[in-house]
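Below are the structure tokens for one structure; questions will follow.
The complex is shown incomplete by one protein chain, all other protein chains being positioned as in the whole.
And then chain A:
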Amino acid sequence: EPLTPKDRMAIPMQEMPSQDPMVRRSNMEEVAIGYTPAQARIEAERCLQCKTAPCVKGCPVSINIPGFIKAIAEGDNKKAVDVIKESSLLPAVCGRVCPQEAQCQAPCTVGKALKSVDQAVSIGRLERFVADWEREQGLVEKPTVKPATGKKVGIIGTGPAGLTVAADVRREGHDVVLFEAFHKPGGVMVYGIPEFRLPKAIVQKEIDTLLAMGCELRTNFVIGRTRKITDLLEQDGFDALFIGTGAGLPRFMNIEGENLVGVYSANEYLTRSNLMRAYDKERAQTPIFESEKVAVLGGGNVAMDAARTAVRLGAKEVHLIYRRTEAEMPARVEEIAHAKEEGVIFHFLENPKRILSDEKGWVSGVECLRYELGEPDDSGRRRPIAIEGSEFEIDLDTVIVAIGNDSNPLIRQTTPGLDTNKWGNIVADENGKTSLSRVFAGGDIVLGAATVILAMGEGRKAAKAMNEMLAKD
């Protein structure tokens, strides 16, 4: 007997099983454990299968959400994952890290009816569930590769944008070479986002699939230094290139004391811990500060990751300082909640004025100002205004600056004729085409620091355009 919409609305939202906060504070393992099969089916039953599917409009790559959820409800996980893969190549990643509450889950009818986006159907968790199920069952299939075309495509950067293009272009039978500056592929998914939120093995699995499809990977290869874009096109026989180099240039605040010993960019702190595995003090050679009192400056995902990493590395006190209020924080709601559970101390409407030094030139604290919210600025968020004379100090030994990234200028500086905008991002049209013939770009290098799913979506569009171009040659 089919459930009525009323029955479905009465089903309680399935909570994500998670490691206990007190336990996970001292390990790097994944915080969210994932739905059980039974939970997944129950959660899937909550979906009303809305004719207009407002959720789909909230997903940047328009996954057929009611379609895949229906398959889960019917117990056909394989079908569910196949439906997702029509639109997304990285469901195990996006199911974990998408800001769902601002995307697919924001317009969900169930959430609206229950008057809270927290009560929406847990689309991301279900997406993760089926992607994990497929991987754990060993059912991930290597996509078929069409007969060789003899065309060669170079992909610069192995973040979500580059990996997506590699898969889509390789499927058409073109040779694919991926270039990566680091010694490991995966981009921010391996050097930035910590293990406790996105296990490296999941990203590695995606890369293994690409290699099994015959893509070539060249790590330790910096385009612009080891070889330039023009060399690849003019001498090395590449028929098309995709630039997906991300937004890897840390911003600092330009305040006094920013170069003291003990001040990190979040990029450096997270790279040391994740990519270089400094958290594994037994084995890793790369050192990281053994901090007692840390302040993280910023309010995005990067700031949450840095703060929660500091907790896990053994800091006794971790402060997160943000100059607006919690409502304006760009981080995923779940990350903020997890950070609080793990004991991160949040300071809203405060911002450092300068970083204080001890007599040896090491961080000893920050001097902060209190803020209030004024009129909305260009971004629509109310502008924080410093309250004069409100200075106060916090004692610290480490400061991590997580106020955003700009684009790395290396490719721009070494590629004549490649148009960039005033922020240094590469200019690309809706198909990812840049000002240079045969050169495409996408992801954070075009969008500015954005999200995994947007990078993937851009990659798909660019790959389509590249395949069309190569087919016409």
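Here, a contact is a pair of C-beta atoms (placed from the backbone, for glycine too) under 8 Å apart; a residue touches a chain by one contact, two chains touch by 3 or more; residues count from 1.
Here is the rule we go by: contacts and distances are computed from a predicted model.
The chain that is not shown carries the UniProt protein name "Sulfide/dihydroorotate dehydrogenase-like FAD/NAD-binding protein", picked from "Sulfide/dihydroorotate dehydrogenase-like FAD/NAD-binding protein", "Putative exonuclease, DNA ligase-associated", "ABC di/oligopeptide transporter ATPase" or "Sulfate transport system permease protein CysT".
Among A:11, A:117, A:222 or A:469, only A:222 touches the chain that is left out of the view. Considering A:8, A:85 or A:272, the position touching the chain not shown turns out to be A:272 (whole complex). The missing chain lies against chain A, touching residues 181-184, 219-222, 225-227, 248-250, 252, 254, 258-262, 264-265, 267-268, 271-272, 276-277, 280, 282-290, 360-362, 408-410.
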